[in-house]
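So that we are looking at the same thing, I have put the structure below in structure tokens.
One chain of protein is taken out of this complex; the other chains stay put.
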Amino acid sequence: MMKHRAIDYVLLVVGLLVVWQICHELVGEYALTSPLATFAYAAKELGDAHFWNNAGASALALLYALIIAMVGGLAIGLALGLNRLAGDVADPMLITLFSVPKVTLYPVILLVFGLGLSAKVAFGALHGIFPVAIFTLNGIRKINPIYVKASRSLNLSRSRTIFTVLLPAALPEIVSGLRVGFAATILGTLIGEMFAATEGLGFMLIKAIDENNVELLMSLTLFLFLVAATANGILLAIDHRLHRRSAAAA
Amino acid sequence: MNVLSQTSAAEHSLEEGARGAKAPHVHLKGVTRIYPAVANNPEVHALASTDLDLPQGSFFSLIGPSGCGKSTLLDIVAGLASPTEGTVMFEGKRIEGRPPEGVGVVFQEDSSFPWLTVWNNVAFGLRRKRIDKAEMAKRVDAILAFTGLSDFAQAYPAQLSGGMRQRVCIARTLVLQPRLILLDEPFGALDQQTRLLMGDELLRIWRETGATIMMITHSLDEAAMLADHVGVMSARPGKFIEIIETGWPRDRTSEIVSEARFGSITAHMWSLLREESQKAMKAR
Partner (left out) sequence: MSKAGWIRLVIVIAFFGALEIMCRIGWIDRLTMIPPTEMAEALWSMLLAGSITEDVLYSLRNTVAAVALSVLAGFVCGVIVHALPRLRRILDPLFASYYAVPVFVFYPLLVVIFGINATPLILIGAMFGIVAMLISTLTGLDRVPRVMFKSARMFQLDPLRSALLIKLPSAAPHLITGVKLAVVYSVIAVVAGEFILSSKGIGHRIAYAYNDFDSRTMYGLLLLLLTAVTVVTMSLHMWEHRLHSRWAKQ
């Protein structure tokens, strides 16, 4: 089982490298650097304090954005999920807000928050909060009513019902929401940095675009993808385990 | 009722006579099914060597503990699965792992197409054949009337109850005038009262189309009430322990459940099945 997974990963990586190399051969050095050249450049970047300063700035913004998105999304989803009517009212509104292409709002964010940390955090949180809220809301609403009946027959208080019955029952959905929200928050923070910041990896990306520095652009994208894929892989494993467990209990 | 069946029961028996009255409509000889081992799962011996003959126009019920290979047997007769060994004949021709003409199946799961109206669900199979529009409409309308679905012709399955949706699946099968109807626990998802009514319906369909019916059921009552013969199967690998003859008249209805004989048939079935069901339960 584990061996199979490892082979799959190796095949994926090799496959991507081959596709990358082929694309490089097709379009040439100016448009797309080769994998080898990119790795060399990335290694050089990784030894550079400038890179780590920017990465640190991004990490800090991401952390704030994640906290706001996760806590806020959970609170919104939970509050709306506990009341049927509130859930019915909010569900389509949240989905609309989720599907608004928030990248278009960058001038507004800039005007409200100014250039800097708060603008990137706002951008990241704005992207991440809706998926977390939507998944939590649906997780709470989809709970088998028999659990609620059972907790009522056990005379549990409202807060105890929430923490010992509702949240655990909705946990698989909530974790899925956190995973999707996590990816969206990374994307949002980077977009924020691209258009509304003076430091961070997103800012380096947009500068690389301006200076037409393809090597840097490719190195950064590679780095970001690896970080995102690793974090996402861990969350995905937790997600699968929880879903399997609750499926087995059903 | 010629719209329902090109060859009514009477015509069929004439045909039978010409072909030689002895030839069974469905004939199974030494049918075995072994599912090969996959990854970590060992091979499964689903069906032990099985022989069975179903006469033209008979009603046969299959009953047995869960996982005993009933569905495997039905899939093999339907041509949806191939036997590992043995032969299956339908109307004197071998079934070679593909559904033969003249066989219809109704599944336990609701298989009505949610994107089509009831009318179009029923017409689905006819559209694949070269039949002119007027003739098709006539046949669909006749089947809808016959199954009591006329008022719902333009409804979508989502608007119907489970029992009505199963009727749609039955109508969709009947419109193709099958001479052999296979039912895999068709009423398994319905409540007891609806089951009894659907059972009456099925008896009427059986009488008026003259088709041969083979039905899997979990319900001892349903098997005893509907069938001429009930095949009682053992736990895996499945084989027939006994084939019970019910001896009901052809024009029976669900009211026979009040007869003393009905009680003794189900009691006998349970005495055969009790031990097998325990075996199957522990095997889980």
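A and B are the chain letters, set down in written order, and residue numbers restart from 1 in every chain.
As a convention for this text, a contact is a pair of C-beta atoms (placed from the backbone, for glycine too) under 8 Å apart; a residue touches a chain by one contact, two chains touch by 3 or more.
What you are looking at is a predicted structure, and each value in this text was computed from that prediction instead of being measured.
For the omitted chain, the shown partners it touches in the full complex are A, B. Among the residues A:G47, A:P92 or A:P145, only A:P92 touches the chain that is left out of the figure. The residue touching the chain not shown here, chosen from A:Y41, A:F135 or A:F182, is A:F182.
Interface note: of A:V18, A:L46 or A:V100, the residue touching the hidden chain in the full complex is A:V100.
From the set A:Q21, A:S118 or A:T221, the residue in touch with the chain omitted from the display is A:T221, counting the whole complex. One chain is missing from the display, and on chain A it is touched by residues 8-9, 11-12, 15-16, 27, 30-32, 85, 88-89, 92-93, 95-96, 99-101, 103-108, 110-112, 182-184, 186-187, 190-191, 194-195, 202, 205-206, 209, 212, 214, 217, 220-221, 224-225, 228-229, 231-233, 236. Against the chain not displayed here, chain B makes contact via residues 78, 80, 98-99, 103-105, 107, 109-115, 124-125, 128, 156-158, 165.
Keep this in mind: only the chains that are shown with their structure count from here on.
Each chain gets a centre from the mean of its Cα atoms; for chain A and chain B, those two points are 52 Å apart.
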